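Complex shown without one protein chain; remaining protein chains in place.
Chain naming follows the written order as A and B, and within any one chain the residues start at number 1.
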Amino acid sequence: MMSDLLQLVWSGLALGAVYGLVALGFVAIFSVREIVNLAQGEYASLAGLSAISAVAAGVPLLFAVVVVVPFVVAVSVAVERVAVRPVRHMTPLVSIILTLGISTALKAAMLLFWGPEAKALPDFPGKDFVFAGVSVRSQELWILGVAAVVSYAVIAFYEHTTAGKALRACAEQPIAARLLGISPRTATMVAFAIAGFTGAAAGVVGSPIYLSSWSSGLTLGLKGFVAATLGGLVSFRVAMLGGLLLGVLESLAAGYGATGYRDAVAFVVLLVVLLIRPRGLALKPTGVRV
Amino acid sequence: MGRLRAFVPFLVLAVVLAIAPIALPVNLVNMGVYALIYGLAAIGLSLLMGLAGQVSLGHAAFFAVGAYTQAILVTKTQVPGILAAVLAVAASMLVALVVGLPLLRLRGHFLALATLGLGIIVAVVARELEVTGGTSGIFGIPKPSFLGRIYDSPQEYFWLLAPFVVIGLWLAQRLVHSRTGRALGAVNDSEVAAECLGVNTYALRVRVFVLAAGYAGLAGVFYAHWLAVVSPEAAGFELSVTLLLMVVLGGLGTVWGAVIGAVAVEALDEGMRSFIPKLIPGASGEVQLLGFGIVLVLLVVLLPGGLAQLWARVTRRRGIAVATAAVSRAEHDGNDAAMEYSGLQALSRLLAQADVTESGSPLLSIRGLTMRYGGVTALGDIDLDVRAGEIFALIGPNGAGKTTAFNIITGVLEPTAGTVTLRGTDVQGRRPHVIATLGATRTFQNLQVFGSTTVLGNVKVARHLRSRSGIFRGMLGLAGREEREIEDWARTAVAALGLTEHADQRVTDLAFGQQRKVEVARALALAPALLLLDEPMAGLSGTERDSLAWLLRRVRSAGISVLLVEHDVDAVMALADRVAVLDDGRLIALGEPEDVRANPAVIAAYLGTDADDDALVRAAAARPVPA
Partner (left out) sequence: MTRNVRSATTVVAIIAVALAAAGCAESTGSGGATSSGSASGDIKIGAVLDITGAGASLGVPERQALEMLAAQVNSGGGVNGRKINLLIEDDQSTEAGAAKAASKLLSTDNVDLLLGASRTGPSLAMRPLAEAAKKPMISLAANQKIVEGSKWVFKTAQNDRVVIERLVGDMKANGYKNIAIARDASGFGEGIPEMLTEVGKDAGIKVVKVEKFAPDATDFTAQMVNIRAAKPDATLIWGIPPAASLAQVAYKQLGIKAPVYQSHGIGNQVFLDAAGASANGLRAALGKMLVADQLAGNDPQKPVVAKFISDYKAKYGQNPSTFAGHAYDGFTIAVAALKKAGTDPNKLRDAIESTSNSPGVSGVFTMTPTDHSGLTKEALVMVTVENGKWKVLDGPK
């Protein structure tokens, strides 16, 4: 019984770490410019599929993984330059439609290039083992490790480096930031690059277990978004923790409730959070109406 | 006449739809059937997104509710098809109501993503429940048959759909031009201004949400019968995206755009499916997504207003001609009584409408008003009264809390403690439209005009509380007399502020000072007993200030009270009957202008305290504040 519970929690944590990585990407962009990047999940799929192709072409696994990440970062930056920057008047509606279009185009491109089937990257090096009755896959350890390292790196960047603080300044006071020589354009570009980075990390590290396909980005992106919303779309810590929590909730729901409804769990959580605390769980409420 | 001209596009549409099934090859008619089905749903979504400005990424949920309800009723019960259709549409609307009540408290991104979550939940539930047939769904739905005919060929189904689409479009168009449409447009432009003019924005948005769901539900009914099977894809995100694309491609601001967009998207879909495999051999599956994605991005970047924007640009030269013709027609038209009034007469007529109380009686009472943000006290325990028929000014140095107090009084902020009583009713924490119903409205320091409409259109919104027709009467076009009244009063208000020659111009084309006047005209058109002005003098030239001061005195003499927040101390001293001074969140003086002006505490507050003047300030502060 206990080992069952632990097993469910463990696999939930691994899945949740992937959600968390995707969530970081949402926060990275939203905390600089009020854009919800609906194409975030596609970065993960693209990274996974590219790595699979590289490995199939003979590139060693870890090398392929490392090479694919800058590729996806470049794609994300290209998306920003080609599609986001030219838009003059960005409202929530416009940003949603725009990123939705980008997401759709990316998905279709992946479909055309890689075909419809789901594929898996080979497991990263390591051995599976059993601990306290819980079966642990080495890939799950990789996922949690990468999630921890990437979270730390992103938070350190935004909070402890001058560049990172400058990015945040842009979001809060764009005009003042410009007067100080910080360019909002560069800021947006960097934010998109970081989002590409975290999305790619999620894609390559999760692919061996959860598979990559042209359509796998949708649910991943949506669940990552739910996790990001828990942090009001501005807190990295809460986004990652939220992802972990979401993964565990889903796993427990599937284990103890009806498995079919597990996909609904994330969205019920989303609705509950939005209705109770739209600004997220991290921030204090003010008297201002939403 | 204008009414007949409005019919022409619909007649053309009806004729085109009647001929299409005969003139086009069968595969295009087949495509047309899907275009009409989705187009019907898109009309509702266009009202929601374009008119009410709310993004819905889960609209397919209501489509599915309609489709599933119809499917279940027709295949598993004895309910006749037409009754089932009515129940199916009602079911969609009911679900929308239940879901919309909590959901529509959200805005912008959060609302969009909440609707996304809703769509996915509905899809999951449809997939899991036995009654909806699980993953396979419900199949074997018969083709509809009445009047002795079974509608199973594309041509026949097209003809069956056509009247619904034409009528649905007509009703939607009527709604756009009705009182409800005007209110929605206002909410879209500036929600806070609409609220302050008495529009219950929340209730309105819920109603449009439910209406849009009704359209989607009806489309779902037709879908169920045409496809003969309903499965969880009917609630899928892909369909919500397709509907969104139809609305955006056609043009977000128009309902015609929905139908045009539907045709364009279906054509794009079919075209892509055959075109891309030729370009990339072996490509299969949802390749049309590539086209959809690229089109969406191109639209946003190059043509945000969709095809309708294109159409508008092409016809714009004609458009301006139409507007000026309308103006000159109006000036010579004997029907419009207001045009015959001069500005002064119009003003008198307008001000006489207000429901005023006996001069000198307390109109607005504030007791113990406090506002705290975290550790900061923006307002501390404020007490004051505004009487009927007086001009009351609220002044103070920067950061004193004037704007906070003003926003609380007008319902935009909720205070931490204290009461605001307007005409005997407690209004603190209530929404601004409630305050408007009690006869108080405001203008805005940072101009909140309704940018998408004309000067006259802006002022008409203020008549919202003095008129009654809702969605039904609006859609059916039964509000003719009320609309004429609204127009009459709006023109009166416009004339009263001397803006008659600009009445039919886009408000954003006017100079800043004139836009200010539009806001004032708008506020007065509501016939308030209390007029609240937020820094009305800011940005006005000397003559404009004098003009405004004169107007406010005239307003006072009609028994209407004015509460204004101002920086320009001199103008205020000349104008106001009584003045209250705030500093650092506290009320430091209250009384007639001369007394307040001489008050040392007031002087110290504006000039800043000095160590040497401490004694003086303390002595002044120790004096009791006159009541």
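Just so it is clear, a contact is a pair of C-beta atoms (placed from the backbone, for glycine too) under 8 Å apart; a residue touches a chain by one contact, two chains touch by 3 or more.
Remember, predicted model here, so these are calculated numbers, not experimental data.
Engineer: Quick check: which displayed chains does the absent chain contact?
Structural biologist: A, B
Engineer: In the full complex, which of B:271, B:368 or B:399 touches the chain missing from this view?
Structural biologist: B:271
Engineer: Out of B:135, B:361 or B:557, which residue would touch the omitted chain in the full complex?
Structural biologist: B:135
Engineer: Write down which of B:117, B:154, B:181 or B:396 is the residue touching the left-out chain.
Structural biologist: Only one listed residue reaches the unshown chain, and that is B:154.
Engineer: Provide the residue numbers of subunit A that touch the chain removed from this figure.
Structural biologist: Spelled out for subunit A, the touching residues are 1, 4, 7-8, 11-12, 15, 111, 115-118, 120, 128, 130, 135, 137, 209-211, 216, 251, 254-255, 259-260, 262-263.
Engineer: Footprint of the hidden chain on subunit B, which residues?
Structural biologist: 25-28, 30-31, 127, 134-137, 139-140, 152-154, 227-231, 233-234, 264, 267-268, 270-275, 284-286, 291, 295, 298, 302-303, 307, 309-310, 313-314
The criterion applied here is as follows: only the chains that are shown with their structure count from here on.
Engineer: Taking the mean of the C-alpha atoms as each chain's centre, how many Å separate subunit A from subunit B?
Structural biologist: Taking the average C-alpha coordinate of subunit A and of subunit B, the gap between them is 35 Å.
Engineer: Using the touch definition up top, name the residues of subunit A that touch subunit B in the complex.
Structural biologist: Against subunit B, subunit A makes touches at 34, 36, 83, 86-87, 89, 92-98, 100-109, 111-112, 116, 218, 222, 225-226, 229, 233, 258, 260-261, 263-264, 266-268, 270-271, 274-275, 278, 284, 286-290.
Engineer: In the complex formed with subunit A, which residues of subunit B make contact?
Structural biologist: Result: residues 49, 53, 55, 57, 102-103, 105-110, 112-114, 116-118, 120-121, 124-125, 127-128, 237, 241, 244, 248, 252, 276, 280, 283-287, 289-297, 299-301, 304, 371, 373-374, 412-416 of subunit B touch subunit A.
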